[in-house]
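All protein chains of the complex are present and in place, except for one that has been dropped.
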Amino acid sequence: MEFASDNIVGAHESVLAAIAEANSGTQSSYGYDAWTKHAEAALSALFEREVSAFLVLTGTAANALALSSICPAYGTVLCHAEAHINTDECGAPELFSGGARLTGLWAAQGKLTAQLIARSLDGLTRGEHESRPSALSITQATELGTVYSAAEVSDFGRLCKERRLKLHMDGSRFANAVSALGCSPAELTWKAGVDVLTFGATKNGALALEAVIFFNPVLAQDFRYRRKRGGQLLSKGRFLGAQMLAYLKDGLWLRNAAHANEMARSLAAELSQVESIRLPLPTQANGVFAIMPRALHEAMLDNGAHYYEWPGKGPGTDEVKEGECFARFVTSFKTSSQDIGALGTLACQLIEKGRSRRGAPSNRT
Amino acid sequence: MEFASDNIVGAHESVLAAIAEANSGTQSSYGYDAWTKHAEAALSALFEREVSAFLVLTGTAANALALSSICPAYGTVLCHAEAHINTDECGAPELFSGGARLTGLWAAQGKLTAQLIARSLDGLTRGEHESRPSALSITQATELGTVYSAAEVSDFGRLCKERRLKLHMDGSRFANAVSALGCSPAELTWKAGVDVLTFGATKNGALALEAVIFFNPVLAQDFRYRRKRGGQLLSKGRFLGAQMLAYLKDGLWLRNAAHANEMARSLAAELSQVESIRLPLPTQANGVFAIMPRALHEAMLDNGAHYYEWPGKGPGTDEVKEGECFARFVTSFKTSSQDIGALGTLACQLIEKGRSRRGAPSNRT
Amino acid sequence: MEFASDNIVGAHESVLAAIAEANSGTQSSYGYDAWTKHAEAALSALFEREVSAFLVLTGTAANALALSSICPAYGTVLCHAEAHINTDECGAPELFSGGARLTGLWAAQGKLTAQLIARSLDGLTRGEHESRPSALSITQATELGTVYSAAEVSDFGRLCKERRLKLHMDGSRFANAVSALGCSPAELTWKAGVDVLTFGATKNGALALEAVIFFNPVLAQDFRYRRKRGGQLLSKGRFLGAQMLAYLKDGLWLRNAAHANEMARSLAAELSQVESIRLPLPTQANGVFAIMPRALHEAMLDNGAHYYEWPGKGPGTDEVKEGECFARFVTSFKTSSQDIGALGTLACQLIEKGRSRRGAPSNRT
Partner (left out) sequence: MEFASDNIVGAHESVLAAIAEANSGTQSSYGYDAWTKHAEAALSALFEREVSAFLVLTGTAANALALSSICPAYGTVLCHAEAHINTDECGAPELFSGGARLTGLWAAQGKLTAQLIARSLDGLTRGEHESRPSALSITQATELGTVYSAAEVSDFGRLCKERRLKLHMDGSRFANAVSALGCSPAELTWKAGVDVLTFGATKNGALALEAVIFFNPVLAQDFRYRRKRGGQLLSKGRFLGAQMLAYLKDGLWLRNAAHANEMARSLAAELSQVESIRLPLPTQANGVFAIMPRALHEAMLDNGAHYYEWPGKGPGTDEVKEGECFARFVTSFKTSSQDIGALGTLACQLIEKGRSRRGAPSNRT
């Protein structure tokens, strides 16, 4: 019953096979190898236009490097208060940008709105006493398992253009969003005004691979310096190229995401039938969020269920009351139906047990 | 005839096998997996004491993160002018340290001496107008293919203690140095006063793996924050642990290095017999440096030999004259005797050809 | 009617006289002059113990440099959401610290509580995925014109010791707080657990002068490097020393603050008598905060009153309703009773005028 994250599983077999295949012979190092060149071309094909794609090793680095290229050190990046860049990257955006700030804004369901951003910008009226608003970062799929429609992304794109901000998309789970929405990668990104995308692969089948993808070549101009300086230029670059090729080949990335999403829907269905568990958020990608009694939560963990209590403020659509907990379950390309069934069964058993214990005649006097 | 670098080859088969083996099942992410724990223990065993070891993905990041933990932002790290950190990392040490400076000092054979460092420190007399000298970084094996003996490292260790500097060793080719010197890893590091070591694996058989190893636990205290913030905490950390275990298992790391070193000696022997090529430096690790006529150099490149002209100042023991070039040849754990023979033969043929061309009666009048 | 800030007035005459006096002759530069030495000694006397005092030129630099010496680049400084460091310094703390983060917590009346800090720290449970909590910064007097009692500061001091945080006090208006509380500078700082104080002088009579004062000499050890590197080491340092000596001489600093505080109390009394103006906060230092109808506010500005609408969330003790504005009035050592009387009179006249206009028979049908 493993739902702690989508990074607790290994890599997809095809990715490992590609690594093994790429291993033989000599290749130019530092990304000038044949595998990387093919991967870069494959990404352009995927996005239906010439893109400037840079392969890197971790999602935190990908996000931080992407932001550093669109926000000056004296600027600020607007984002959701619970965005990964704001809560889980230990200040990497600040490091790579030379000290830019993040302005975290809270909104229900993990989803910012263009109106909220506009209002926030309107409130910044004191010129150089505040960091200059320079970029907006949205997460697709969001940290709360929801997705932005192409129209919603376009709203951000328009606003950013008007206000002269750059638009970043943290696509650590981009595949899950694309699969969920049935849009093309192009429609969800550059056609909607995204300037730079963190295209995640590690969570969805790769070993250690993310791509920073610029749709605006001017922004990408010096990015190779940033990547090297950031310690993200792998000497044996062939292994990144090979992973990406396998990840994209025959739509593996979308198949993996579709499976994870399906498992999430199935898990949501399972949990929604459990008495005393509420699902306050739509299950749109591969995360399922549940409000449950803390006693049940603790019993679940004690009985081998692995998942986390979400440290954030809550869904914004339903209140997490005293004695309750707000939990996140994540599915991956390797999640099995059995695991989901087992979780549901466990929850029901624990509730039954709890009820019989409370309901049983007590000896105490 | 591939001698451009030791990173143009793939990973060792055992490393790939370990990655495949580690792939199954779920594991805690972010370095809390079983493979990483074993790897950390294996490094302590290797160094014959408890060490604080942190696995990361690239050598540039390993060096820069290590330096950031021993040099404050207002400090300076003394190093050889041609140290990799000073010439090939695009300012990564500056990034990760928050702007510390590198003070590059030139010395013959790529080797600093304790006397030179002492003299340089003595010349820093203007207090806060200059960056505070805070650390010394030495490369083992050096960028010019030479090695520091344990006694030489101890000289640095003593000096650093006296002058209150921390001592970093860039061990990107540490295995080659250990193999060459026949010392134990402990003797070359903490027993000689090294505070933190970049323990390289990528060049010598891994896919993407370096370790930052602290011998002083106080310095390591917050390093996990630095690693995460630096984008070097791999989510599927098992794959770093597995690489390291395979790399160390049954002395693979030393066997790989011994092979590379032997190939370098063999290449040096081959080149030393070529007329008009001089070898100005001892071949102590896996780099061979040669002074050769530029015409020969260009002909070699044209005929399929791959290696680089060294951009630095020269060996310091023999002058590179007008019309000559100073070239670096690097061997690896995969270098073959055939390649070496082919290079030697090519050089001789080209010289012969050049001579006959010059010697032939000319039609021009 | 000038209440926009305490920095819209010039310097005190005694300060200017001291500058003129210090002008003659040659003096060692960069803070090694006699005036600076005496000023440093005077600060130790003022705080009743040896302190490490560093004179700098601006408050933003003083705060940012102070924080950089107690919070590592991978750390975070807890502070009030509306603290000057968080809202008005354009990321200077991030710059000088190499990218540390500020964690802004909101609390009523501009005043943090030790309980709030403790709860926030308890919520940081994810290790290196979050910036390491390293310091707490409190403002004395606060941005909302309130002050922390010595007991409240001691609560922070105790908490910081327990949780291994350093405690910074932004004393941009320290004089106003000392004057208001009737405590000694020592009681409000090191005796209560403050590690480093930004001792403001510019707002209260100096031309351009702040001091960073360390009560813990270990923290101050390398601060001279930080000051120089931060561009805050004035070559003609005598002029900072002279300002500080004049500022402290015969208690000028406290007399200036007492005057400003008295003017604030007088202004509060004046405004509290104006119908339709509410004062939601105690007037403890030299800031007066008022909730007033927006129409009145705009009329006041139109009629020559200078003060600002406070951009923050509100007092936390009284709601700012639709159609109202939350305004800040600041008094200084030069504020006159006439100006206060004029402001009160203006407000009353405008209200009267508004009433008669609304009350007058209307021609409209």
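As written, the chains take the letters A, B and C, and residue 1 is the first residue of each chain.
Basically, a residue touches a chain if its C-beta (ideal position, glycine included) is under 8 Å from a C-beta of that chain, and two chains touch if they have at least 3 such contacts.
Bear in mind the structure is a predicted one, so any value in this text is a computation, not a measurement.
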| item | value |
| --- | --- |
| Omitted-chain contact residue, chosen from B:14, B:28, B:87 or B:216 | B:87 |
| Per the touch definition above, residue among A:12, A:84, A:203 or A:226 touching the missing chain | A:226 |
| Residue in contact with the excluded chain [from C:36, C:60 or C:154] | C:60 |
| Residue among C:80, C:111 or C:238 that touches the chain left out of view | C:238 |
| Residue among C:75, C:171 or C:230 touching the omitted chain | C:230 |
| Positions on subunit C where the hidden chain makes contact | 2, 4-5, 7-11, 13, 16, 19-20, 22-30, 56-62, 64-65, 89-92, 95-96, 202-203, 207-208, 225, 228-236, 238-239, 306 |
| Hidden partner chain, residues of subunit B it touches | 73-74, 76, 87-91, 94-95, 97-101, 123, 125-126, 128-131, 311 |
| Residues from subunit A at the interface with the omitted partner, ascending | 30, 68, 72-75, 97-99, 127-129, 131-132, 222, 224-229, 233 |
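Everything that follows uses one rule, which is that only the chains that are shown with their structure count from here on.
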| item | value |
| --- | --- |
| Chain pair that, of all pairs, has the most C-beta pairs in contact | A-B |
| Identity of the most central chain, Cα criterion | A |
| Distance between chain centroids, defined by C-alpha means - subunit A, subunit C (Å) | 41 |
| Interchain centroid distance [CA atoms averaged], subunit B/subunit C, Å | 52 |
| Computed distance of Cα centres, subunit B from subunit A, in Å | 36 |
| Multi-partner residues of subunit C (at least 2 other chains) | 73-74, 97-99, 128-129, 131 |
